[in-house]
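Every protein chain but one is kept in place in this view of the complex.
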Amino acid sequence: MRVKLLSHTNDPEKIVAAAARCCYSNDDPDNLLESLTDDRVEKFLSKLVEMKHESPFEHASFTFSISGVSRALLAQITRHRVASFSVRSQRYCEFKDADFVLPDSISRDPRASEIYLESLKNLKSTYDSLLEFGIPKEDSRMILPNAAETSMVLTMNARELLHFFSLRCCSRAQWEIRAVANEMLKLVKNVAPNLFRRAGANCIRLGYCPEGKMSCGKFPTLEQILNDFNERKSNQ
Amino acid sequence: MRVKLLSHTNDPEKIVAAAARCCYSNDDPDNLLESLTDDRVEKFLSKLVEMKHESPFEHASFTFSISGVSRALLAQITRHRVASFSVRSQRYCEFKDADFVLPDSISRDPRASEIYLESLKNLKSTYDSLLEFGIPKEDSRMILPNAAETSMVLTMNARELLHFFSLRCCSRAQWEIRAVANEMLKLVKNVAPNLFRRAGANCIRLGYCPEGKMSCGKFPTLEQILNDFNERKSNQ
Amino acid sequence: MRVKLLSHTNDPEKIVAAAARCCYSNDDPDNLLESLTDDRVEKFLSKLVEMKHESPFEHASFTFSISGVSRALLAQITRHRVASFSVRSQRYCEFKDADFVLPDSISRDPRASEIYLESLKNLKSTYDSLLEFGIPKEDSRMILPNAAETSMVLTMNARELLHFFSLRCCSRAQWEIRAVANEMLKLVKNVAPNLFRRAGANCIRLGYCPEGKMSCGKFPTLEQILNDFNERKSNQ
Partner (left out) sequence: MRVKLLSHTNDPEKIVAAAARCCYSNDDPDNLLESLTDDRVEKFLSKLVEMKHESPFEHASFTFSISGVSRALLAQITRHRVASFSVRSQRYCEFKDADFVLPDSISRDPRASEIYLESLKNLKSTYDSLLEFGIPKEDSRMILPNAAETSMVLTMNARELLHFFSLRCCSRAQWEIRAVANEMLKLVKNVAPNLFRRAGANCIRLGYCPEGKMSCGKFPTLEQILNDFNERKSNQ
């Protein structure tokens, strides 16, 4: 798995801060932008986060290269609809390099690894034979597994990224998309630390876990803190 | 492949016609709706199509059950973002029935069929063994191929359906999604013939083919008709 | 202000329940739909709400007629982007009936009412004169105020409605959009009580108020319950 930040909106933090100020000011946005010092940007953004005024975060976009990931990950990540994807096509690209994802749960188990790798080899050879027999790539690929590696260019704006991280950095997310999300978070924090200061799984943002019975236990669930609050109140 | 229409907006044609009339009338939409006879709905919708006033088509939604389709189709269809999907999960559902899609190009070729079916049997048995070894479903599925069948509930509004059909009923679309699109078109035409009168591949809607060099040749390309027009004009 | 439910997806609750079950079942969605009794639908939907599995709610759409509302409301409501709108056009429809919205805060104050109504009369007469002078409708309307009434057809799916209600039924929302939202909520509860059982302002759904310092005080804020929880914990 390789995740890189290819590009992003210039001056992302300043742009978001200027956009947010535009809502509450009679000044023109370009003047607001010019008048913003780094210090004021930081203060302004932390206030935005506190007030949950998220829409200005949409003005900053981030574009990633993601490669060496499974088609299973692809199926999950493309379900995020407020995002732009360009994905290597199995209809147009021959699957040549036989790169497959190997989950830890399988690599740790020698018996499992053996049949898994054997099976992958077998189906890659079937894929190659199908192509040789003249079967089109778009049909030959039917034999390719979820484990087959792919790569993509992905663009999301900062607001959608906050949402994406809240779901996909959670320990309930699948390991592969969680690893990708954590890498993405690291990369955007480098270039826009104030935009993503409280970014992460829902528990990081909310202070409690919204997953109910499925909670990992690191944070109290909403039910727990509400019950506690109500109990205490009725005892007073 | 099985496609069924599960539900749709009540009175889809009347609703779209009333919404369109609302743009040009001082009357309330509910009054406009009541005053619409079937005959006027039909005339109104054909005028809308002619004027390319498409936004009112968004008010009518259609919900489909699609099953017996490959995960390759899933990867394509979920790229349509103005749509709602509920998809059988390979993380939660064990892949039991070994239902795999068999492309015509493979079934027509005995050698190809043999290795394809053999390979599918092999990887299904690997999948079963991985589960037996205690590998979680979400990792065991890594060995499952694009051919593995899945099912989903899909909802699109009529405007997005028109767009979907324009791309996916085209002979350049992949055979599986084209077959699904054609089924969907048949089903919605039954319940809303006036909404979908000129629905279909781009050529059906436009009268020319926008695919340039990749055109199937059934319709003249845009380049052809434009060149022809300009040539004739310069000859006058 | 008049709000009516014009149409909606047939069998909205059953459709949502079948879509949700599809994610966890090897059965086809159309079979799942058939096998659902009303009783099981109800149980299933309350489980979905509890699990915060919201995406299946997208399969049920609801279409409203909204009229007698101000252009100020229009500016707010059209900012919801996961929605479809058909709106009476001031470019095409002459503003004839001089229907204007009168806010309570103004109607309660005789001095304010007097100048407000006088001003409205004045600008309506300016509008009529501009038209007489041959100024196009699209430019004459420049003099029309936010108070000018309009009407629209609006379609949202149940998931977006839940989100819409969480923001717009809140006491911090403006009075006019709050009134519209409350009417819409009443109407959808009539036809789909299980889908919208816990619908309403954020506090109704969450059990706490996420508005921080701007809270109306009816529910404890997140900060309050978290502080309380942490304090109690550190005391143990």
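We just call them A, B and C in the order they show up, numbering each chain from 1.
Everything that follows uses one rule, which is that contacts are C-beta pairs under 8 Å (C-beta built on N, C-alpha and C of every residue); 3 or more make two chains touch, one makes a residue touch a chain.
Remember, predicted model here, so these are calculated numbers, not experimental data.
Student: The complex has one chain that is not drawn here; which of the drawn chains does it touch?
Tutor: Output: missing chain touches A, B, C.
Student: Among A:S35, A:S84 or A:N190, which residue is in touch with the absent chain?
Tutor: Final answer for the missing-chain contact: A:S84.
Student: Would you write out the residues of subunit C that touch the absent chain, in ascending order?
Tutor: 70-72, 74-75, 78-79, 81-82, 85, 90-91, 100-101, 103, 105-106, 109, 111-112, 115-116, 118-120, 122-123, 126, 129-130, 133-136, 138-139, 141-147, 174
Student: Pick out the residues on subunit A that sit against the missing chain.
Tutor: Listed in rising order, the touching residues are 2, 4, 6-12, 15, 18-20, 22-26, 28-30, 33, 55-56, 58-59, 61, 63, 65-68, 84-89, 92-94, 96-97, 151-153, 155, 157.
Student: Which parts of subunit B are in contact with the chain that was left out?
Tutor: Within subunit B, the residues touching the omitted chain are 50-52, 206-208, 210, 212, 220, 222, 224-226, 228-229, 232.
Here is the rule we go by: only the chains that are shown with their structure count from here on.
Student: Which angle of rotation, from 0 to 180°, maps the CA atoms of subunit A onto the equivalent atoms of subunit C, to the nearest 5?
Tutor: C-alpha superposition angle, subunit A on subunit C: 180 degrees.
Student: So which bits of subunit C are touching at least two other chains?
Tutor: Not one residue of subunit C touches more than one other chain, so the list is empty.
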